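Input: one structure, supplied below.
With one protein chain removed, the remaining protein chains of the complex are shown where they sit.
Chain naming follows the written order as A, B and C, and within any one chain the residues start at number 1.
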Amino acid sequence: MLIGKACRILGRVRCCVVKPLASLSLSSNMAKSKFEYVRNFETDDTCLRNCYIVVRLDGRNFHRFAEQHKFTKPNDNRALGLMSRSARSVMEELEDIVIAYGQSDEFSFVFKRSSTWFKRRASKLMTHVASQFSSSYVFYWKEFFLDQPILYPPSFDGRVILYPSNRNLRDYLSWRQADCHINNLYNTVFWTLVQRGGMTTAQAEDRLKGTLAADKNEILFSEFDINYNNESDLHRKGTTLIWEKRDETVIKRMKSPDEEEKHVIRSRRRVQAHHCDIIGEQFWEEHPDILEDDNS
Amino acid sequence: MLIGKACRILGRVRCCVVKPLASLSLSSNMAKSKFEYVRNFETDDTCLRNCYIVVRLDGRNFHRFAEQHKFTKPNDNRALGLMSRSARSVMEELEDIVIAYGQSDEFSFVFKRSSTWFKRRASKLMTHVASQFSSSYVFYWKEFFLDQPILYPPSFDGRVILYPSNRNLRDYLSWRQADCHINNLYNTVFWTLVQRGGMTTAQAEDRLKGTLAADKNEILFSEFDINYNNESDLHRKGTTLIWEKRDETVIKRMKSPDEEEKHVIRSRRRVQAHHCDIIGEQFWEEHPDILEDDNS
Amino acid sequence: MLIGKACRILGRVRCCVVKPLASLSLSSNMAKSKFEYVRNFETDDTCLRNCYIVVRLDGRNFHRFAEQHKFTKPNDNRALGLMSRSARSVMEELEDIVIAYGQSDEFSFVFKRSSTWFKRRASKLMTHVASQFSSSYVFYWKEFFLDQPILYPPSFDGRVILYPSNRNLRDYLSWRQADCHINNLYNTVFWTLVQRGGMTTAQAEDRLKGTLAADKNEILFSEFDINYNNESDLHRKGTTLIWEKRDETVIKRMKSPDEEEKHVIRSRRRVQAHHCDIIGEQFWEEHPDILEDDNS
Partner (left out) sequence: MLIGKACRILGRVRCCVVKPLASLSLSSNMAKSKFEYVRNFETDDTCLRNCYIVVRLDGRNFHRFAEQHKFTKPNDNRALGLMSRSARSVMEELEDIVIAYGQSDEFSFVFKRSSTWFKRRASKLMTHVASQFSSSYVFYWKEFFLDQPILYPPSFDGRVILYPSNRNLRDYLSWRQADCHINNLYNTVFWTLVQRGGMTTAQAEDRLKGTLAADKNEILFSEFDINYNNESDLHRKGTTLIWEKRDETVIKRMKSPDEEEKHVIRSRRRVQAHHCDIIGEQFWEEHPDILEDDNS
């Protein structure tokens, strides 16, 4: 890093000049309070109360990132695992996140309606999530890609969306999972046509133009003997992270004179991953604690 | 990662059932459009035109992060270097940033008034900056801390502030630099009292209670023979990053038959670091291209 | 109205100059498109979907307005009637308002959750309500104050508040009605002490300092033989406006040759005023159509 010439000269001149040390500092102190009015330009972006706060992250230029890091097609399990690991890191830092859902290079985090994290300030919430996710992505890279190095720091952009009712929130999550399904079905057929059917990507694209989901299932089934429904849940359903209580047996050494050991059963909250349908009722019936009552 | 039992059962059941493949997919397609209304809950947070957009990042719990990674006191040059490196990474990704200023665990990025990056959407701008900075921080860690590993992924939160005039923007930057000066003077005296004066931190805190800048300068000068103005510019002034044009001599091999080499002088924009006063006029007179005319 | 000298001269000069008529107009046309960029400075203030939109108006300097128009104390029924009449005028213009509640010099209007009036733009909604209410207030003045003229145009300011759930909305309305109760009890005792007890306003204020509601009821009951609960519902409960269906018998003259008359029963929506408790369940059970289901 170079330091501009003018500045260095300026610095030198200053040191030579014999001036009362106090005056500079005093004026600097006064200067600060003189400038402090600029704080009033900050605006309040508090999220409306009693709404679910969703922060969604999307990878930036991840097509290029996937190319350069040779992600396998149509899905790279290492990359998906790293996304989930980073999302877990976010949840562990921000405990008011009650559910997170991810697929491909995106992840959505849902703060509970009554959350008061960062006084519900949208900018704080989304930048913290984006930051924690991104630093975790690089930090945990080697756990998933082992000896393959990460070539440059990736980035994700984020947004905040508010949902006033349980229905709206569930529809949001359903929308993302339906999107996962549609994209994964397309990608599965596309890459099967290319990798096993010997087509060029242009030919595969052409073949799929205008086809409905039914047609795509049919291609897989009749031409490649693949039943799409037998494909991996991870790829078809994406990843849902929630908090779950686990009973753990902990050995506690007592501070009493005889140093007796005690087995204590402790309940601990842990982030658990699911790869199941979250559009239907079953998931929500099995996890009634995720949503808060609309009229509470 | 565990997969909930119910989900796996659900998955299995589904595969067993012999049902027309199409129906599931079709309904999934319809489902997506049925859910798509949730997009309308997104709000527009476009930044007012013709204002400077400032994104400021602040380290979260960096006191603890500094402790755990044994940052030297009062300033750790490795940590400051890593901050600047990460900020440079942000500037190289987002070319509309005309100036950035950092000190301690904070960095401010200024987008030019006329910028249309991300259609000036505040959420996109601040999350992208926060994300790129954070992933870079982990990515470049080893360049500054060499064999000392990073223990966990750090995070930064961000905010957006708009400034309508050059005066307002300069006052913002002056405010941050005055803050740098005040904090650094305090920290310099504090840690000198502890490290060289043999005081406990409590004693040092006590000694400095109620002192003015002049008193602090005096302590340094009379007790430790330190002229504060001779201390490092990096610590006293923080780091200012701007774009600068450099002439570079490039050797170009011609594609002509004789493969002649040619020396070409090319002008290239590069991010340069300065550690100088940005409160006064001189810096701005020397770099007239940073600010746009108020009335353009 | 005076016209500035310079302008008139300018105008005259223009008329004298013989110049091709087209050029001025053409340049004016071009000018408009040149200036049109200023539209992009407008920001979008769409209200979050699926929330009740409440617009509350408050009289500005109504203490003075009441003084100058000699409103009776503690309540002026003409003034309250005019407030309700103006509120009805607002509801008749903006049919998506499902309930309105007023007391003293304030009125709250509740748009249904699913409303798309003005594309849910907050600024349009609140200014339209404020404008319609204010013009109606002057327009209908003489229906309530008869020969007493209005001395100057009054004004009201407004705000928009969003409520995501039925519970929140009902709590908002309960808050306003509880406020009505508390103020009216205070005012009733205060003016009884002055008007019937012969106290000065300062003495009455002093007497009431620190008293609880129970004390105030007791003063009314034991000193003036007034049971507060027998006071007018209008004053104790404020005014609630809702839409109600009425069957109306309409005489329709047929266009057929014999000009026969027909009595037709037609159902018509009309704004109806209530002065009852809206904190408890009964009102809402009797009018189940006001609120929409939280999870619709």
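Operating definition for what follows: contacts are C-beta pairs under 8 Å (C-beta built on N, C-alpha and C of every residue); 3 or more make two chains touch, one makes a residue touch a chain.
Bear in mind the structure is a predicted one, so any value in this text is a computation, not a measurement.
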Contact list for the unshown chain, restricted to visible chains: A, B, C
Selected residue (touches chain absent from view) among C:R49, C:H69, C:R120 or C:H181: C:H181
Hidden partner interface residues of chain B, rising order: 48-51, 162-168, 294-296
Contact set of chain C toward the excluded chain (per top definition): 1-4, 6-8, 10-11, 14-15, 20-26, 28-29, 31-32, 35-39, 41-43, 45, 57, 60, 84, 89, 93, 118, 122-124, 126-128, 130-140, 150, 152-163, 168, 171-172, 174-175, 178-179, 181-182, 185, 212-214, 216-218, 221, 227-230, 233, 237, 272-277, 279, 282-283, 286
Those residues of chain A which, in the complete complex, touch the missing chain: 40-41, 43-44, 46, 48-50
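Just so we're on the same page, only the chains that are shown with their structure count from here on.
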Mean-CA-position distance for chain C and chain A (Å): 46
Between chain B and chain A, distance of the C-alpha-averaged centres to the nearest whole Å: 20
Residue list for chain B, restricted to those that touch at least two other chains: 41, 43
